[in-house]
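Note that one protein chain is taken out, while the other chains of the complex remain in position.
Which chain is which? They are A and B, in the order written, and residues in each are numbered from 1.
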Amino acid sequence: MNTFELKDVAFSYSLDIQIFDGLDLTFDSRTTAIVGQNGAGKTTLVKLMKGLLKPSKGTLLIDGDSIDKQTAAQLSRRVGLVFQNPNDQIFKTNVLEEVMFGPLNIGMSRNEAEKAAREALRKVDLESKAEDNPYDLSLSERKLIALSSILAMDTEMIIFDEPTMGQDFAGKEKIKAIIEELHTEGKLVLCILHDMDFAAEVFERTVVMNQGEIILDGPTRDVFSKKEVLEKAYLEQPYVTQIAHALGYDESFIHESELINFLNKND
Amino acid sequence: MNTMTLYVEKDSPVHHLDPLVKLLYVVAAIALTYILPEPLFIAGVLFVTLLLLLVGKVFRNSLPILTLSLFLIFSLVIVQGFFHPDNVTELFSLGPLVFYEEGLYVALILVLRVLVMIGSFSVLILTTSPDEMVERLIKKGMSPRIGHVILSVLQLIPQMRATTSKITDAQRSRGMETEGSMLTRIKAFFPLMGPVVLNSLNETKERSIALEMRGFGSSMKKTFLNEEKQYPYNKLLGGIIIAIVILGIVWRVMA
Partner (left out) sequence: MSIIEVEQLKYRYPDLTDLVLDDLSFSVEKGECLGIVGENTAGKSTLCYALAGLIPHFYKGAYGGKVTVNGLVVREHEIADIVENIGLVFENPFSQMTGAKKTVYEEVAFGLENLGLDRKEMHRRIEQYLKLLDVFAVKDKNPFDLSGGQMQRVAIASVLAMEPDVLILDEPTSQLDPQGSSEVFEVIEQLTEKGMTIILVEHKMEQIAQYADRVLLLHQGRQVALDTPEKIFSRVDLKDFGVTPPVVTNIAKALNVRYPDSELYPVTIEEFKRLEEAK
């Protein structure tokens, strides 16, 4: 897959409030972060892309071909989505079965599916929990189980809805490694985030959404240098950027190491 | 979110009546059909009941319920018409089937009584929101726990439906076909059932924790956000209903 395109998309849950009205947005091979206020429409956007919701107007295209006629199940072979709330995604009482569900549905044999599932669990460091009941795990573990159940399907595009939610340092590092690996494999990666530092550190492109509209879209460094626009969208700059500003530097730093090197040189 | 209840939200005088008065009316109407088992009298009660349905703007909604009960009524007529032990006076016959006056008389009373029962219950159920009903009962001293159980039971179907659609989304987003032909849908139904039941059980547990953590089991006297609705003619109406029942009993004893 090279591009996923939304053209003139409109959607609303109820008659009185329009979530999107003529949204145009294209995703390509750059790893992309979507950030924005609570209720901006980020989750709604990815549910539309996944075919779980249908737009009232507009078209969605993969590599220029419309996918409007495809069911969510057909689309799931190409686009994977890790839900925001793992409780909405997990429904089996055994971790391994949960992760194997997707692979089995898209035509893998039991052996292949188990192999894919175990491999995906290994990537999130939860092989040891394969035989557990997901309901007895902590929330952050369930979030990773949900993530691996999509990884195991090996789709061309993968969308994460707030993957770092509740993760500790090691968890974030795992997710970062997974995103980078997916990217090298040539997959499209899209990620909704409230963690500005993670967005700044990992993604090539950042899209800022505000009340169903895109108010900023570009290389991550440029986007995070626009303090005023970010604040209008209820966002903040990454901590490193904030620290640099507080120290009186105008350059936009988005990596911890950049700032440390810079300060060391300045000393 | 629609519920398992039949409540029809409308603005009518009957809707504004105290749920307890309506409940009293149901009890009184049914009791009267036993106190004075005269066809003409029961027909009068039925007439009042239907009038209430009309005033409450829910007559139309009560029709399906009444129609459903027609089957029951029909079988009553036939069984009583043929087989009532007091059958003596032959009324008419259809081939080998003979209808007797006594049987039909009893059947008529039964029919009217069933109609009164269903009609008066319809008045209550179609014009009273379960929330209002339960809140009213709790204020009158019913335990909030029982109230919650009643409401949860009424919520069962919509809650199951929500769980089902959640799991369906989880399944179709991982490649299970749930849309399309009848066969696909039937095939999708079975892998859905287990998780739905399990999930619902889990959800129930989670909700009960949420309730407790917000002081649901507290022994303190509960208050209510919604202002106590004013029911202007409450006492008067209640009094009238009780008076009519007493009159009925007196009549019966005297006669």
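For the reader, a short list of remarks on this structure follows.
Just so it is clear, a residue touches a chain if its C-beta (ideal position, glycine included) is under 8 Å from a C-beta of that chain, and two chains touch if they have at least 3 such contacts.
All values reported here derive from a predicted model rather than from experimental measurement.
Of A:90, A:108, A:196 or A:223, it is A:196 that touches the chain left out of the display. The residue from A:89, A:105, A:149 or A:167 that touches the chain not shown here is A:167.
In the complete assembly, the contact with the undisplayed chain comes from B:215, out of B:64, B:215 or B:239. When the whole complex is considered, the residue among B:40, B:88, B:182 or B:225 that touches the unshown chain is B:225.
For subunit A, the list of residues touching the undisplayed chain reads 13, 36-39, 43, 84-85, 87, 136, 138-141, 162, 165-171, 194, 196-197, 231, 234-236, 239-240, 242-243, 246-247, 256, 259-260, 263-264, 267. Across the interface with the omitted chain, subunit B contributes residues 1, 148, 151, 155, 159, 162, 203, 206-207, 209-225, 227.
FYI, only the chains that are shown with their structure count from here on.
We define each chain's centre as the mean of its Cα atoms; on that basis subunit A and subunit B are separated by 49 Å. Residue ranges of subunit A in contact with subunit B, taken from their complex: 50-52, 71-74, 76-77, 81, 83, 88-93, 101-102, 105-106, 135, 149-150, 153. Within the complex formed with subunit A, the residues of subunit B that make contact are 166-167, 169-180, 195, 198-199, 202.
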